[in-house]
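Let me begin by handing over the structure; questions about it come next.
Only a single protein chain was left out; the remaining protein chains are all shown in position.
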Amino acid sequence: MSFALALSGISKSYGNVAVLHDVSLQVRPGTVHALLGENGAGKTTLMRVAFGLVAGDAGDVEIEGVRVSEHTPAHAIARGLGMVHQHFSLVAAMTVTENVALGNHGGFTAATVAEQIRTVGERTGLTLDPHARVRDLPVSAQQRCEIVKALARDARVLILDEPTAVLAPDEAQALLRWVREFAAQHPSHAVVLITHKLRDALAVADDVTVLRRGTRVASGLASTFTEVSLADAMLGPTERTPAIEAEVMPRVRPHTDSVGAHHVVLQADAVTVHDNRGVARVHSASFNVRAGEIVGLAAVEGSGQTELLRAVAGLREVASGRLHRPPDVGFVPEDRHGDALLLDASLTENYALRDAGSRRGRVPWREIAARTAAVLARRDVRANGPHINARTLSGGNQQKFVLARALEDTPPALVIENPTRGLDFRATAAVHDALHDARDAGIAILFYSSDLDEVLTLADRVLVLHNGVLRQVPREREGVGRAMLGLT
Amino acid sequence: MITPLDDFLEAAVRTATPLALAALGECVTERGGVINIGLEGAIVCGALAATIVAGTVGVAAGFAAGAAAGLLITLIFAIFTVYLRADQIITGTAITLLSLGLTGLVYKSFYGTTGVGLTIPTIGAVEIPLLSRIPVIGRALFAQPVITYALYVLVPLMAWWFMRTHSGLALRAVGESPDAAVAAGVRPRRVQALAVLFGGVMAGLAGSTLVLAQSGTFVENMSAGKGFIAIAIVVLGRWTPFGVAGAALLFGGASALQYLFQSLGWNEVPYQLFLALPYVLTLVVLARASGRAAAPAALARRKLTLG
Partner (left out) sequence: MNASARRLTAPLLRLAVLVAVTLVVLVALLVASGFDASTALQAMARGAFGSWYAITSATLVRAVPLALTGLAVAIAFRAGLLNIGAEGQLLAGAAAATATASLFGATPSALLLPLVLLAGVASGACWAGIASWLRQRFGVLEVISTIMLNFVALYVVGWLVRGPLQEPSKFYPQSMPLAKTLQLPALLEGTRLHVGALFAVTLAGAAWWWLRETAGGFRLRAVGMNPSAAATSGRIDVARVSMYAFLASGALAGLAGAVEVTGVTYALYDHSPGYGYTAIAVALLARLNPIGVLGTAVLFGALQAGGNAMQRDAGVPVALVNMVEAVLILLVIAGDRWRGSAR
């Protein structure tokens, strides 16, 4: 019996940074195989090698027992491999039909492909409107499209990269159920589930492989592992501080709600916000944030949170209603590279960016460099000094830097989007600590995270945004999850 | 009985032909996510190559030589932008400068610096029986050189290819989202390179047309910005073959307006105004077209990168 997918001795380096070292993985046919590890452990890179997107420096890839050489995505697809990427690989401007057809050869008749989409939908329960444009679909439908695309090319082995990251809890459960069914459907089927969520892995997986810093540290039947033993494997023996542990096995912590006495810093009354095209994305929202509290916003992507947060931060006008905010509100955007940093400028210059809009006259560069150096040291940002380029910092250090920049002058309020996207557990814990410290110093914090666990563990109060409608809900998983989907 | 209007329309189509050829090529290039402002250079290289070969071998060979010259100069552009990922605008500017210098040099060494008028055989108009008798538009559409008729076939062919083949779909996907294309098994670099080279061939043909179907001679810088106008035509035509053809006709008409006014005896208007008209029209059209929304996404996302 050959494995559905077998990787042996895969190594990959970028420059002199080893991302994968001698990693092996065997996926038994008919099983769900969870590939676990924190962000940056190498899981996605490993599967990109398996799919032919990236060429490994060493090692072999075998699909259904046949060794592949000169591997490309086209080969992988032809051999029955399908991959659903973390950041979807769909062409937003095109229709579902066009996206599913992409990559085939010869003449292309939309009607045939649409028929194919319907058939797959009936067979698997993943239904889609073939003529809808991908950018108009909700996130969960876009993910279905990715899967249908793979199935339409007769994929037998599916690789799903962090599929539950953008889904509400109910949607995530439905997906995981579907994954189990798919694997069980046919002896040649198999699923590789890349995730950093222990709970999801243990819920559906038959086998588990754990990566840490690019090497395989554990693998075997899922039934032989517990949450604790998996956390141990993911983190390694030296990293078990309570803060980091809390990231790996999130629990909703009890908070002392003593914030009633503090004054309101941010207040929104029936606020409506439009997007760039003039469409209303937030409808008549009312809420407030007090000094010394963290308010978390839970929502499925595309519910209007981007527009709302940017309005609160002062980067966008409100179309109607009243928004009371102090003039100086810090903002940490989701896209570090695109919206927060000048990658090819020094850290000093990046630090000076903060008040670049209002500064007049000469820029005291030496003074700013000294301040930057002090901040780097105080906030434990690993950098050789303030003169180096922002691009050379790791993702975690970049985020710590951006956060430090926003907090350094103790603004009355801070707005953040997805504070720990793409960060490993250690950096995540550091960011959460920094936010807690800021809260304790009296700063009013409003944040959004697409990761429900982060919202629940970090926030003192939880707001839910669904289709532009905002409500406050009690801080527990079930209720918030259902509110995110508009089910309550 | 041929009226000034007939003449004007016929001139409009004739002038539009090289613009349409270049613009159709650029349309494919830009659908792949690359903007080639070296198009201007490819046109001028094509014109010179066509001049030299037609003068010695023959007109058909001249067209082929023009296409080949456009291809070769654009190959340099393709290597820099698709494989070295250099900035498209700067590279395009350099290619145009290079072409102008190269053609100036080659022209002088072939034909000397005396500036004596050079004459090359041209292809005449071929009247299509019956169709060319249609009032008003008959002569304009069906009494043209063969190269214009080639366009009549090419435009619908390209429209069909964009929408009804997987390769056309792949090109569009590469222009919208190269990452999505890669994940689907398409090879963006190859697609982009082919799209760019196709644009080069078409630009070379446009240059050949300028010489072999219109002026019958070569002057330095004879492209006079037509490559840039072609880019505006692509925007106005919303990156679709039929749209591009229509937009090219509009610009052909603007250029031909000069002759209409002359034949109507309206001579007070300074002729520089007519020369400037296509360029002003480009600006007006671009302002109205608000093309950003319809542009292939990879094109709109591009920004200046300098080492």
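In order of appearance the chains are A and B, and numbering begins at 1 in each one.
By our rule, contacts are C-beta pairs under 8 Å (C-beta built on N, C-alpha and C of every residue); 3 or more make two chains touch, one makes a residue touch a chain.
Note that the structure is a prediction, hence the values are computed from the model and not measured.
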Per the whole complex, from B:A232, B:A245 or B:L260 the residue touching the absent chain is B:A232
Specify the residue from the set A:L353, A:A373 or A:L485 that touches the hidden chain.
A:L353
For the chain that's not shown, point to the residue among A:A203, A:L342, A:A373 or A:V469 touching it.
A:L342
Which of these, B:A61, B:V126, B:V219 or B:L275, touches the one chain of the complex that we don't see?
B:L275
Interface with the unshown chain - residue positions in chain A
314-315, 331, 333, 338-345, 349, 352-363, 365, 402
Considering the whole complex, not just the chains shown, which residues of chain B touch the missing one?
37, 76, 80, 84-87, 89-91, 93-95, 97-98, 100-105, 107-109, 113, 220, 224-225, 228, 231-232, 235, 270, 272-273, 275-276, 279-280, 282-283, 286-288, 290-292, 303-304, 306-307
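Keep this in mind: only the chains that are shown with their structure count from here on.
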Hey, how far is the Cα centre of chain A from the one of chain B, in Å?
45
Interfacial residue positions of chain B with respect to chain A in the complex
164-170, 172-173, 176-177, 179-187, 297
For a test of understanding, state which residues of chain A touch chain B in their complex under the given definition.
53, 72-74, 76-77, 83, 85, 89-94, 98-99, 101-109, 149
